[in-house]
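One structure below.
Excluded from the complex is one protein chain; the other protein chains are retained at their positions.
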Amino acid sequence: MTAQPTDIATYNFAYLDEQTKRMIRRAILKGIAIPGYQVPFASREMPMPYGWGTGGVQVTASIIGPDDVLKVIDQGADDTTNAVSIRAFFKKVANVAVTTETAKATIIQTRHRIPEHPLTSGQVLVYQVPIPEPLRFLEPRETETRKMHALEEYGLMHVKLYEDIARHGRIATTYAYPVKVEGRYVMDPSPTPKFDNPKMHRSPALQLFGAGREKRIYALPPFTDVVSLDFEDHPFEVQTFDQPCALCAAENVYLDEVILDDHGDHMFVCSDTDHCEKRREQGRRGDLAPETMEPTQ
Amino acid sequence: MSDVPLLRVSALSKFYGSRIGCENVSFDLWPGEVLAVVGESGSGKTTLLNCLSTRLLPSSGTASYRMRDGQFRELYRMSEAERRFLMRTDWGFVHQNPADGLRMTVSAGANVGERLMAVGDRHYGKIRATAVDWLSRVEIDEDRIDDEPRAFSGGMRQRLQIARNLVTGPRLVFMDEPTGGLDVSVQARLLDLLRGLVTDLGLAAIVVTHDLAVARLLSQRMMVMKDGRVVESGLTDRVLDDPRAPYTQLLVSSILQV
Partner (left out) sequence: MYVAVKGGEAAIANAHALLADRRRGDRSVPALRLDQIVEQLALGVDRVMSEGSLYDRELAALAIVQARGDMIEAIFLIRAYRTTLPRFGYTRAIDTGAMLVERRVSATYKDLPGGQLLGPTFDYTHRLLDPGLAAGGDVASPLQRASEADAMPRVSAILAREGLIEPDGDMPQDHIPGDITREPLEFPMARDIRLQALSRGDEGFLLALGYSTQRGYARNHPFVGEVRIGEVELELDVPELPFAVPLGSARVTECQMVNQFKGSAKAPPQFTRGYGLVFGQSERKAMAMALCDRALRATEFGEDVVAAAQDEEFVISHSDNVQATGFVEHLKLPHYVDFQAELDLVRRMRAEHDARENGGKVEEKREAAE
């Protein structure tokens, strides 16, 4: 658009106007006051498509200040294209410092993972949520699901888990595994693998969830009880991996499967790229780690 | 039978605009008693049932239900939360069409277990054992427990719906034409089963039917409705053998060819 000079649009700090930010902050505060409750908010159109993190971006834009340090991950990795794109967006519209290091970030926006490095007090984890309603696939109607939450009618949620066990011998929900918050609201943890559910429980960090297209915000204040739904005789359990990370030898972390060639050979590596790099910098070496460290960007 | 009613209904009316749904209906229902409400379609019997089960709000009148703690509560003053809790614990509702009362896309076992889970049961093994027990009580083979009701015959679906309603040990069950839409031979078997269960469990029930044979077999007492009003009520045998209202006489002579 070189023909058009740029008098056409100037944007506020962090893109959203201050009025909108205040509205979103009110929704966040309400969410914090009622942990796990989905607060409707007047979601704005964002300059990225719905479903690509507009909820998380609005939450981040409303709470970010010039002194914040932002980390953005997608699938646990800082270098996936959508994470890169969102990080670049905030660098451009808020001119904030960005990092890939979990420990250095004050705000971490995430899609589908919780970092392996334990979060600390003062950090905020912002989740991008596609479908905030944990009951949605059991009951498509918003009017009905809101009533079910209000009346704490969650029998249906266990019907689904019952069906899993009856059919598969185990609970076959592997991600977006429903949780109960402070013994009251059933909540969708966003499509994180259930491996990450225990990390939400009594986390010292503030956890905020934004669903832009569905226009909902919800929150877990620090040290909130978050319990994954289960049966007494079929307790909740997380995925385990048979082998450590092939690059950094980490165990008890979430691994991605990487296909190596067209014979189907594969290896398992940390999904959390920052965690993996830190370990390799410390000299931890997995079976397939390169001889020397690749310089990171 | 206890000498305190379970349900007290007083001057209940429901209008749809200027049209009468049902008008000025009063009766008491005692624990363990089965009351049949008979009449032709349009007589107001289903409107009455829907008001009593709080699926509809009446235009005027009251209905009080004696809770498990012995206290009477006015049904139409309860919060929706209380009513819904009553619906899934102390009450049952058997629909004419089983698809309205079942979850057609989850297994028979889960259909029976849902009410247990809704009131907080969290032991899969126990829930399943209870489901197996209830399936056998309604004569459904244990090996059908993981099948969806879609794969069941009409009679089986209706029996599954009954099991789903009775699993939490309700004290009052509403039934809307429970044998409607079934073959005659299937109806007979279902009526036998229902009669057995009602007696064994000491259930109180309000059964809406247009079929006097169903009323005869299931109920101790009956009400005959026409144009929204009760035209006759009394012990079932008395009403059927010695009908007093002209309309009841007509009904008995035209339908009950015994």
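By letter and in written order, the chains are A and B; residue numbering begins at 1 in each of them.
The working rule: contacts are C-beta pairs under 8 Å (C-beta built on N, C-alpha and C of every residue); 3 or more make two chains touch, one makes a residue touch a chain.
Quantities reported herein were computed from a predicted structural model and do not represent experimental measurements.
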{"item": "Which residue of A:34, A:69 or A:84 touches the chain not shown here", "value": "A:84"}
{"item": "Hidden partner chain, residues of chain A it touches", "value": "1, 3-4, 8-9, 11-12, 15-17, 19-20, 40-47, 49-52, 54, 74-76, 79-85, 88, 111-113, 130, 140-143, 168-169, 172, 174-176, 191-195, 213, 215, 239, 246-247, 254-258, 260, 267, 269, 271, 273, 288, 290, 294, 296-297"}
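The rule is short, and it goes like this: only the chains that are shown with their structure count from here on.
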{"item": "Sites on chain B touched by chain A in the complex", "value": "80-81, 84-85, 88, 103, 106-107, 109-110, 113-115, 117-119, 122-125, 127-128, 145-146"}
{"item": "Chain A residues within the chain B interface of the complex", "value": "147, 150-151, 153-156, 158-159, 162-163, 165-167, 230-234"}
